[in-house]
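For this view, one protein chain was removed and the others were kept in their places.
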Amino acid sequence: MNPKKLKKLLEEVKQGNCSIDEAMEGLARLPFADIGAAVVDHHRALRTGYPEVVLGSGKTVEQIVAIVEELRRAGGNVLVTRVDSDKATAVCRQIEGLEYREAARSLVLLGEPVEPAGRGPIAVVTAGTSDLPVAEEAAVVVELSGNELFRVFDVGVAGVHRLFHRIDELRRAAVVIVVAGMEGALASVVGGLVDCPVIAVPTSVGYGASFGGVAALLSMLNSCAAGITVVNIDNGFGAGYAASLINRKREHNR
Amino acid sequence: MNPKKLKKLLEEVKQGNCSIDEAMEGLARLPFADIGAAVVDHHRALRTGYPEVVLGSGKTVEQIVAIVEELRRAGGNVLVTRVDSDKATAVCRQIEGLEYREAARSLVLLGEPVEPAGRGPIAVVTAGTSDLPVAEEAAVVVELSGNELFRVFDVGVAGVHRLFHRIDELRRAAVVIVVAGMEGALASVVGGLVDCPVIAVPTSVGYGASFGGVAALLSMLNSCAAGITVVNIDNGFGAGYAASLINRKREHNR
Amino acid sequence: MNPKKLKKLLEEVKQGNCSIDEAMEGLARLPFADIGAAVVDHHRALRTGYPEVVLGSGKTVEQIVAIVEELRRAGGNVLVTRVDSDKATAVCRQIEGLEYREAARSLVLLGEPVEPAGRGPIAVVTAGTSDLPVAEEAAVVVELSGNELFRVFDVGVAGVHRLFHRIDELRRAAVVIVVAGMEGALASVVGGLVDCPVIAVPTSVGYGASFGGVAALLSMLNSCAAGITVVNIDNGFGAGYAASLINRKREHNR
Amino acid sequence: MNPKKLKKLLEEVKQGNCSIDEAMEGLARLPFADIGAAVVDHHRALRTGYPEVVLGSGKTVEQIVAIVEELRRAGGNVLVTRVDSDKATAVCRQIEGLEYREAARSLVLLGEPVEPAGRGPIAVVTAGTSDLPVAEEAAVVVELSGNELFRVFDVGVAGVHRLFHRIDELRRAAVVIVVAGMEGALASVVGGLVDCPVIAVPTSVGYGASFGGVAALLSMLNSCAAGITVVNIDNGFGAGYAASLINRKREHNR
Amino acid sequence: MNPKKLKKLLEEVKQGNCSIDEAMEGLARLPFADIGAAVVDHHRALRTGYPEVVLGSGKTVEQIVAIVEELRRAGGNVLVTRVDSDKATAVCRQIEGLEYREAARSLVLLGEPVEPAGRGPIAVVTAGTSDLPVAEEAAVVVELSGNELFRVFDVGVAGVHRLFHRIDELRRAAVVIVVAGMEGALASVVGGLVDCPVIAVPTSVGYGASFGGVAALLSMLNSCAAGITVVNIDNGFGAGYAASLINRKREHNR
Amino acid sequence: MNPKKLKKLLEEVKQGNCSIDEAMEGLARLPFADIGAAVVDHHRALRTGYPEVVLGSGKTVEQIVAIVEELRRAGGNVLVTRVDSDKATAVCRQIEGLEYREAARSLVLLGEPVEPAGRGPIAVVTAGTSDLPVAEEAAVVVELSGNELFRVFDVGVAGVHRLFHRIDELRRAAVVIVVAGMEGALASVVGGLVDCPVIAVPTSVGYGASFGGVAALLSMLNSCAAGITVVNIDNGFGAGYAASLINRKREHNR
Amino acid sequence: MNPKKLKKLLEEVKQGNCSIDEAMEGLARLPFADIGAAVVDHHRALRTGYPEVVLGSGKTVEQIVAIVEELRRAGGNVLVTRVDSDKATAVCRQIEGLEYREAARSLVLLGEPVEPAGRGPIAVVTAGTSDLPVAEEAAVVVELSGNELFRVFDVGVAGVHRLFHRIDELRRAAVVIVVAGMEGALASVVGGLVDCPVIAVPTSVGYGASFGGVAALLSMLNSCAAGITVVNIDNGFGAGYAASLINRKREHNR
Partner (left out) sequence: MNPKKLKKLLEEVKQGNCSIDEAMEGLARLPFADIGAAVVDHHRALRTGYPEVVLGSGKTVEQIVAIVEELRRAGGNVLVTRVDSDKATAVCRQIEGLEYREAARSLVLLGEPVEPAGRGPIAVVTAGTSDLPVAEEAAVVVELSGNELFRVFDVGVAGVHRLFHRIDELRRAAVVIVVAGMEGALASVVGGLVDCPVIAVPTSVGYGASFGGVAALLSMLNSCAAGITVVNIDNGFGAGYAASLINRKREHNR
């Protein structure tokens, strides 16, 4: 419809049925969306190569199947996060080629090979084993977006020596994602040991005055001085996505 | 008055004017406070050797002078915390021998020499220079309660190497007090490096989502697994006092 | 690997293939972790005699079995906290000699006898019966760390006389742990009656404006003046551990 | 106006110019306020004998003078709360017979003698000296409402023996008002020692995690089992007023 | 034991084996609890006539049965609050004469007739039907404590006319309990219409920004000026108990 | 009863058995409610045309059936909100003509045709699919209140182009309801694009630091400058009702 | 620039130098802003007749003068909110015709007469005198936007009769703005008495647990059922603006 209207207007200009001033005015009167929205949309192509991501929680098996099928038709890879094991089994039964990564609670559909897109490896660091699901959610995004990934798990601050065993490894990373619930402090310590961007993900594990991740969130926000930025509680996806953007090779001919 | 009533009752028992059963009943009817309170009071003598402590904030110069004079008469040492410099000058002008420790914002009256009472040295550790006044408040209590004291200042987590320079020193301590506002994580890290009790003091320095010390408080509470306990925000006095109690030499013949 | 690298460097020094200055420089270039982490690790030996502690909540039966088996091999005692009765039964079926202490919701593996390590008895005090599981968690840590233990249960502030019946008993303690949810005030009152360190544990029992233990936590933090320190809500383990550290006999020849 | 309309309607009924059914309908159409409001107003007469109370904070000297003058004309006693010393001096200069009670930060105008109205004495109890202004605000309301009053000040929980010295005195009270900022626990303890209604007033004194009285408020709310009720933080007036209502002699012929 | 020690001491006084001064000293050394606690206990007799109250939530069927049996033996009436229907059935099967009041979620054991103890009727007012269980909990306490009771239910502020239909009834009350979750305002409005003490109970019903009763709690605290006092969220028992204390006939010969 | 009393009084006036002054006084003594409440009630008739609305959550099948039956007898339409699918099926089985709108979780009983009552169309806008149930609750209220309705769903801010596709449509609306949980910002953006009143509804979807809708609520409240007003979290009904009132055609002859 | 580019493109179409397909493509490549932004801007003309509003707080005298001068040049009326008296005097000295409305803390520049634009009168209602500045801020916006205005001040809920005196007046309003800090309940009560849209404005007056307006905000949000919507704390401007939008006469030929 919008192309039609535009085409018609331009044709009238061409045929002299419409002066340029009239066309200018007509253009201004065209429904905004017809012109504007398409242009906004346009830039999203720049993000090609990344998987399409669907938040699985709160969606039924049927809804997930429908969305994945639709996205598959459009080509590219698909990632469905926050899918518990039962739901995953039911969805996988209906979609061929869909794979469930249990640790990441995620469904992955690899329609095309993931092309390397990162400048350096991305490290995912956790304080405790209970932070693992969020860390793996970050990891799967990092990998599907074309980055080399390595894991440095279970290196809490209270036992800071475990972290030091892995320090040289850590320093190889181009971006570090730190995932921690009880020990928000880990982001500070890691931030003080590496010289690359650090993304901190508070998790909602813990009890008592951890307040569902708020204690870790505050702890992380208060140590931002050293180049640390923070995403929402349990937002493994967001951290993985931001890390991928940061790590992305890009031509700067803009 | 209460001794009088008691004495009278006992005399009547002695003189046979009152049977033992009557005395028993009479004793039960004696105003509770007359008997009970004195006994409660009694045990406080066990705490001798510690200074009398007065919270200076919210008190006028006149009130502080009056209280200190009264305490001096009772003998022993006196500590007035949270006194700003102007008020301190005014108070000192009226009380001979009173000394103002500016870093600790405290007035000290040494009526008698401080006798050594501790089992080992107590360390006071801070993350940043802005945590200093609270740390010095803890330090003055520690000293006046008869403990050896040493300071490990400005060893934040983000620059964890500064802490490591002082690690052997830290490990000498019998008790460690960690004072931190922006970096509540410091308590965790220290707790993981020493094997003695650690008392954490959140401070209200910092900005943004530090919420007047709440972020540090939560961070500290959530790392309690390693033998760390916490006192109220800015409560340097409380930390120093608790550390002194922990460190106190005691005969366990109870 | 790290010993190998070090050995090689030292051998080259010995054989004169490497000057001392070169060795100094080489040492500085050695991966940090190889040197540092081991040293950090070293000091943990100081804590021998304490049980290895595993947080059971959020772990599967299989995970708990695996960890306990591994720790058993290393020798020493093992304590698994926060294990509900069903999970405990399943774990016990697979590990010989494992004992479930239901009141403390904890699994205990006594690989070796607990050796006395404390200076005096530790008291665990509760306000109400619903504070019991947290109190028993503290108690089992206290016992396994080699301390004499006694319980003073159900002595709430609202009925302060119940507390007074036990006051002489309380005064025998070298450390007191106060566990309370609805009556955070209990820590204040106990702190005013004894002259030893008091550790307060807020619990998440209660309803309405108790906010999962926050009311008790705040109440306890605000009464810190008398030598009281606080651990996280429901952190019975942390309180027991801190009390054991405080109570530990130690040679101060450092 | 409203009486006029009503009168007119009734006159028309009397004169037969208006049938009863018409009058019924007319009455239903009368502006609501004309009938309702007066009736609502009516019952306030029941509260005679109590002073008129004005919240002084946020009002200018001129506004206070104007209001007090107006109330004086209406007769009875006047109480202006939350007036600082400077403002009070300025107001007193303009109104004869006005008295400033500094401890209570209140202006009092005794237009008529206060008549005894209470069933028993009311006790005002405080934990610390900083709770005094709120306590005195409660006290002045209690007195001006015709109650016998006694003060039990500075009997904090941490030093519970000070409270016990006064226990018999306390038990004489018909209502007890407990005012406390740092030690919200005091309400619990007092509530457990007396058998009359207890009104708890949290105060905003204190620092750190006292959060402007919130810690005390929560502590007091969580000890409500024993017949304790709570008013807003620093609301000495409200506590005094509620205590007076509770203590009021009343004929129950309703 | 304590009577024995006391008796022995008094006998020695009587027989002259112990001077009065020695007895005085001996008395001071007697374990505190032996003397004090009994006296504290003493005053609780003043509360006779009230039911023994047990908080049922968090207790097993067996625990409730055991406690009720024990209390029955001591005589008097028993009230168990917060018992859901299933648990109640199980308990009732084991204890004869126990009655379940479903609306109040409470078990009642009437061991003896309830004697009238109140000065006037107590009204329980609710805003909505969802506030009913809390209101009925208050009501059952009010009744078992010997008060006349009447209910004014479902009179929310948004439809203030429903309240006005019941206003004369309300004004008969000696004490009013207002129970409301979504409409904390109801306490204010009622407080403005009656001249007796009003106790407000916020309830945790509601959704969104009601925060489990916190909105209602704050609303009620902020309207305390008119003689309203507040109890904890959902604390129907506390409100009923406080109202009974306020309404209690008492001889003021103290 | 009340009409009877009034009638009797008026009859006595008519018959001269009661002077006008006496009647005036008698009227003042009439129970307030009898006069006032009816008048208050009166104005509610102005709201005719709107459905009767029942909050379904927390009500049993029996309660809902009873209420709906009663309302049906009174005529008009009935809307029951917050009814899950199982409960709805059970209720529908017992009431003929009752229809379940699953997307809106609402039961609708159309007793009479909905008459057009609005000045213009009302738009319901959502950010994400999880906001749908709240949006549909608003929609059903809007429709049953006689308004033209259109939906602009799934137009989140992060993909602002989707919103622009619908902008001309949006600008047709007389009132816009914006429903959003994760993207409270949507209300701001919409408010900046239209020139009609905007009602924002935060929803409790989302995770982490969304705090059950609080983040969206705050975001919406902070963008109120542009004519946006806010209702409670998840309060689709309230938004629909307010929008209907705003959109209502009215004669302004008042 | 943007018109130029567009013109050039159209001219090339006209002259046949550019095919329609090429033009289509070219249009898509045009910088988004050039097309879109102008169109977005366009609709703001619809809001003519309203004053330009400037938030005065946080701006210097110079900044305010500069902005007002610039807006005056553009014609129309100007309103500067949140200007204290001193700043206002300084600004007025520099801008002729500027008027300071002290009660509203606002500067008003009437460049042209305010044309009537509302469908009915707008009422501004306050609970207490301290809510006045916010109410007057709302009032000045209402007036400058061309609405009839009336004030119903000082009609708190605790004295609900004062509200009833004004009820008929209130019912004349097309929109009601309720401004209240301590008595958020007022919005509920008013909402239950009128049948037009009600906008509630919480204010930050009050003390204790009013938390700077949060208590009132929550109270208002929780009474949204009756067609009430809420704006930010102290946002008198927002309320006035939203009320004006709601009340605006509009041709519905869209």
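Going by the order they are written in, the chains are A, B, C, D, E, F and G; count residues from 1 in each one.
Here, a residue touches a chain if its C-beta (ideal position, glycine included) is under 8 Å from a C-beta of that chain, and two chains touch if they have at least 3 such contacts.
This one's a predicted model, so the numbers in the text were calculated from it and none came from an experiment.
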{"item": "Which displayed chains the hidden chain touches across the whole complex", "value": "A, B, C, F, G"}
{"item": "Sole contact to the chain not displayed, among F:A23, F:I177 or F:V214", "value": "F:V214"}
{"item": "Given A:S106, A:T126 or A:N235, the one touching the chain that is not displayed", "value": "A:N235"}
{"item": "Missing-partner contacts on chain G, residue numbers", "value": "31-33, 36-38, 40-41, 57-59, 202, 204, 213-214, 217, 232-235"}
{"item": "Residues of chain A in contact with the chain not shown", "value": "40, 43-44, 46-47, 119-120, 164, 171-172, 174, 193-197, 199, 217, 221-222, 224-233, 235, 237-239, 241-242, 244-246, 250, 252, 254"}
{"item": "Interface with the undisplayed chain - residues on chain F", "value": "157-161, 182-186, 188-189, 191-193, 206, 208-211, 214-216, 218-219, 221-223, 225-226"}
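Everything below uses one rule, namely that only the chains that are shown with their structure count from here on.
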{"item": "Centroid distance [mean C-alpha coordinates] between chain G and chain E, Å", "value": "50"}
{"item": "Rounded Å distance, chain B centre to chain C centre (Cα mean)", "value": "24"}
{"item": "Sequence positions of chain B contacting 2 or more other chains", "value": "32, 36, 38, 40, 193, 214, 217, 221-222, 225-226, 232-233, 235"}
{"item": "All touching chain pairs, where touch follows the definition stated at the start", "value": "A-B, A-C, A-F, A-G, B-C, B-D, B-E, C-D, C-E, D-E, D-F, D-G, E-F, E-G, F-G"}
